[in-house]
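One protein chain is absent from this view; the other protein chains keep their places.
Right, chain A next:
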Amino acid sequence: MTTTAPAGKPVGKVPADEMERLRRRYGRRHVAARCGVYGAAVTAALLCALPFLWSVISAFKQNQDLYNPESNPFFFNMPATPDHVTFLFTDTPFLTFVVNTLIVGAAVVAITLALALPAAYSLARLDRPWGTPMGIAIFMVYLVPPSLLFLSLTRVVVALHLENTLWSMIVVYPTITVPVSVWLLIGFLKAVPKDVEEQAMVDGYSRLGAFLRAVMPLVFPGIVAVVVFSFTLTSSEFVYALAFVSSSPEMVISTGVPTQLIRGDVFFWQSLQASAVITAVPIAFLFNLFLDRFVTGFTMGAVKT
């Protein structure tokens, strides 16, 4: 993209000294652009990650070091200690929260895909007159905030005897993820040229076969985006999880850590920081992996066949 190699341009009738001047100008401009890009990238990374960087340092600090307003918060003024991190794993139910989060996330993602993929295809491709209004209607569902619904949903959950179980979250979270996923998938499906499945159908596939064999591989980056998106939404949901589950062994990370690691005014600060980093890093890692594939997939999709 940034290879504005002036040497590659057709020379034409430009005199030699003029060429040389231009080449130097473009060269200088190129260097300046590279510096700008690196500067911007480093700034962005620091702005986003600084709180986490700082969390990592403070998670390993001794109490006297951490609770001293004069000590430099970016360095270890006393020897580092892993005590608070081991405390997190041995003396708190943190690992239970992690497992619960993974179970809920996987189940919700599965339900979301099973519901949203056919719905999105129906709305994006089957050209019903009600397609567009229905798509907007489904998306509007996302606008109904959890803070409005959780009172009545708690009643529903109790009526279904799901309170204090992971199932309460598995059943309710798709109401958040499905509308967004349908919306995103409609966008991805519309980006695939219609000729793709028309060709497949001319070749003898049924509508369903064309969808599964020709369209699905092309929207795969979109599906991955939806999976990651749903999982992230699920793992960071707070209000429902707080309202439905009050027993510690059934809690997920987002509610378990703030409620079980903060006892009244006693904050286990180092352990809290450690838990934030330990949760953040794998999810971001996963997201980044998928993002890469999602991005390359999208570039391939943008190339008109």
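The rule is short, and it goes like this: a residue touches a chain if its C-beta (ideal position, glycine included) is under 8 Å from a C-beta of that chain, and two chains touch if they have at least 3 such contacts; residues count from 1.
Following the convention adopted for this analysis, contacts and distances are computed from a predicted model.
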Identity of the absent chain, which is to be given by its UniProt protein name, from "Dihydropyrimidine dehydrogenase", "Glycolate oxidase subunit GlcE", "ATP-binding cassette domain-containing protein" or "Multiple sugar transport system permease protein": "Multiple sugar transport system permease protein"
Hidden partner chain, touching residue among A:Val85, A:Leu166 or A:Val182: A:Val182
For chain A, the residues touching the chain missing from this view: 1-2, 4, 33-34, 37-38, 40-42, 44-45, 47-49, 51-52, 54-55, 58, 66-69, 72-74, 114-116, 118-119, 121-123, 126-128, 131, 134, 136, 138-149, 151-153, 155-156, 171-172, 174-175, 178-179, 182, 187, 191, 193-194, 198, 201-202, 204, 206-208, 225, 232, 235-236, 238-239, 253-255, 257-258, 262, 267, 269, 272-273, 275-276, 279-281, 283-285, 287-288, 291-292, 294-295, 298-299, 301-302, 304
